[in-house]
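For this depiction, one protein chain was excluded, whereas all remaining protein chains were kept in their positions.
Labels for the chains are A and B, by order of writing; each one numbers its residues from 1.
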Amino acid sequence: MPTIKLTRRQVLASSLAAGAAGAFGVVPSFGKAQDNVLYVRFDSDLAVIDPGYMVGGVDIETQKAVMPSLVEYATLPDGALGWQATVYCNSVTQRDDLHIDFELKPGFMWTNGYGELTADDVKYSFERMKTTDWSGNFDPMERVDVSGPYTGTIVLNTPFAPFPMVTLAAGPATVLSRKAMDAVGGQFTTEFPATCGPYVLQWAPQQRITFLPNPEWTGPAPAFSEIRALIIEEDRAAELAFEAGEVACTEITPATVARYGDTPPDGSSIKVAGALQYMWMGMNTEHPKLSDIRVRQAIQHAVDVDSVIQGAYSGTTEKSNGIVCPGLVGHRTATKYSYDPEKAAALLEEAGVSGLELDIKTLNVQERILAAQIIQANLGAIGINATVTPVDSGPFWEMGSEAAGEQWKDLELWIMRFGTAPDPYECTQWFRRDQVGVWNWERWSDDEFEALYLEGLSETNSDRRNEIYLRMQEIMEDTGAYLWINHEPETFIYRNDVAIDVYPSGEMDLRDFRPA
Amino acid sequence: MSANPSDIAVAPPAKVERRFSERREKLLSFLQNGPGMFGLILVVLFFASAIFAPWIAPYDPNALDIPARMQGPSWAHLAGTDQLGRDTFSRVLFGGRVALKIAAIGVSASLALGIALGIIAGYGPRWLDSLLLLLFDTVRAFPVIVLALAVVAVTGPSLELVLIIIIVTSVPGYARLVRTSTLALKNTEFITAERSLGASSSRIMAKHIMPNVVGPLLILGAMDVPVVVTVEAGLSFLGLGVLPPQASWGTILNEGYLAIRETPWLVIAGGIPLVLTTLGFTFLGEALRDVFDPRLRKGR
Partner (left out) sequence: MWIYTLKRVGLSIVIVFSALFVLFALLRFLPGDPITIALGPRATPEAIARYSEKMHLDDSTLVQFLVYARNALTGDLGTAVFSERSVATMVFEVLPFTLLLSVAGLGWAMLFGIPLGCFAAVRPNTLLDRITGIISIGTIAVPSFVVSIWALLFFSIELGVLPAIGAGEPGDSLDQALHLILPAFAVGLGWVGYLARMVRASMLEVMGENYIRAAQAFGLPRQTIIYRYALRVAILPTITLIGIGFGGLLSGAVFAEIIFGRPGVGRLIFDSITGRNFPVVQGAVLVITAIYIIVTLIADLVVAKLDPRVRESL
């Protein structure tokens, strides 16, 4: 499953309930100071915190703060994004293409009396993942061999260089306690059977998530006496909370990014975590109205993407030309099509199509609805009568899925955004032949694409990889089924008295937050 | 049943004949009612702006103009523009058409159904009456928005649905009024005499009961219009009624709320027509009531 961020719904669903006290150190606007308590914002309530069945987003942020993991993202000396072992490990080494050795530090204890963190827990956790909803991330892994109480080796079944970056450092590689999991039947939803981290979790549903220092923790001491995560679903409401001094750190909307420009409010700074997302409008190639490639190409030429970015994103996001995000190997800098309404009209005429009516579906998020409306206007200018249908997240993510019923047959146009990991292979996996009716809603396939995918997985030469991924995106564009829109970044604003750490995919790593 | 203002309000049948000068007197008194006239003007404004919107509106309400987005009021755009550069004033005018449609269909359908059910309840057998009353009370037991939310959860947002919900929740109010009046009339000597002369039930209903309830009903209808329009706006605001890009006062408020930190003008422009419409119909309704049906007054 792609790293789907939990969707930000309209501001109407905002749900903060607490927190007038200012963030650490700053006297807030309502005069109430607290010592050493950090207030952050979570963009939704916890759904399922079992890593095998989690939804994402805040589930991951919570796991990172209270559960062990082997590897985390790090900025390398040359500024690029890489990975390093966490405090739980003495070392993690990629011995070769198929083996990753790890050695845990002794002495880390699980809560609730479940004993010590051992290599066997790692074996249990990772092998378990292969039968869960997030198994895709562990497909390249064959098994975990345990060689001692604290040592082991992750064995891959195919050479897969990105494994540490894409799987181990990201959300799904949380380590669970085998004993504790056995005690609860192998699966849980909203309560960890046992945790082992600098903080422990306390949860008041729909209101706040609190992290308190873990008394049994033997690692580096947590920086705060308490972290309170206030649940504010909508970015705009969160911005208000930030300005009121109620949270020390929050994500902000493109409109706000535009409004602040280069001068954020006094005492705060802006950090762009990364643009590891890619958005496009997809077209169902098997739908009778769209099966003629000229119609699809006409649509590609009809939309003024710059005005979409200007109108819906206040001009603050980078236009995309494919699916591979900026900063990664294989990032595409130009498209073969361009905004050319005359050409679009000509293509339509050539296809013998007139008076076409199409429906654009989009998630019920303000920016995307605005984008859809701009596209609608653009299509109207070439004679296509389009309607915009906002869809809530439940039905949205099932729209193209064959497993969910027959509705995929009616899918015409839709705006889609996936998040990804810092490696180009990750985004291409969703457009393969075996993903048709799963996540390849455009319903196409190509032999060359398949071959290139496999080659890219094991290729280590980055120039060659660059060529591979550029060609794959060209193939995608040539199907006519893709209108590239943008790479939306995760932008955070935070108080200057806090140092924050956010992943390129937009999750906060609370373990690393500390006073500045 | 629970004490219901409409139960107490409607009095015994009016005289069948009215003198011409009595009518003239009432009309004059209506015209002299200050708030009533003000209300009438607002109501006329509402109808006129909605009906003539395509001619009055300076721009196409859905025409995008991205470079001109998020502007405040100016001579080019009387109420400013929204995130996509659409002219807010034009959108407000076209939003009025949605309001008008909902109000017209909603109130008239509710009236028709309410009258029918009320007469049936009042005039029909006891068990039917009790059943209908139970139905009314059940519908009234749900706060309107909450019921709308429950239904939309099932079916998804749509304007038609909003209409149906509004009609269903308005009918009991009218029906009870008519029922009370029907009950009161049912056993008067006049009706008994007609029945003994062989008049059929439906004839009695149509010729005698109806004219006596129509007055209060129309007044209630006028007072109901703002409620109906507000419910539609509220549901559209929540994203459960009219969907983008169609303009409705509710969706303008929604978009304005989402952009509230960028510009205040959208929420102001979206809210004012609601206020004016409510004011207009309320004043008008009260003036009508004061003049034409003093029995409904609670003393002045």
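In this section, a contact is a pair of C-beta atoms (placed from the backbone, for glycine too) under 8 Å apart; a residue touches a chain by one contact, two chains touch by 3 or more.
Predicted model only: the values in this text are computed from it and were never measured.
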item	value
Selected residue (touches chain absent from view) among B:M37, B:I145 or B:L218	B:I145
Residue among B:E22, B:D60, B:D137 or B:E160 that touches the chain left out of view	B:D137
Full-complex contact with the absent chain, from A:A74, A:V87, A:L212 or A:A244	A:A244
Residues of chain B (touch criterion as defined above) contacting the omitted chain	1-5, 7, 35, 134-135, 137-138, 140-147, 149-155, 226, 230, 233-234, 237-238, 240, 253, 256-257, 260-261, 264, 267-268, 270-271, 274-275, 278-279, 282-283, 297-300
Hidden partner interface residues of chain A, rising order	9, 12-21, 29-30, 32, 46-48, 53, 55, 133, 189-190, 204-207, 230, 232, 237, 240-241, 244, 246, 364, 392-395, 398, 404-405
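Basically, only the chains that are shown with their structure count from here on.
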item	value
Distance between chain centroids, defined by C-alpha means - chain A, chain B (Å)	47
Contact set on chain A toward chain B in their complex	10-12, 236, 239-240, 255-256, 259, 307, 310-312, 364, 366, 369-370, 373-374, 376-377, 388-390
In the complex, chain B residues that touch chain A	62-64, 66-67, 69, 83-85, 237-239, 243-245, 254-255, 257-262
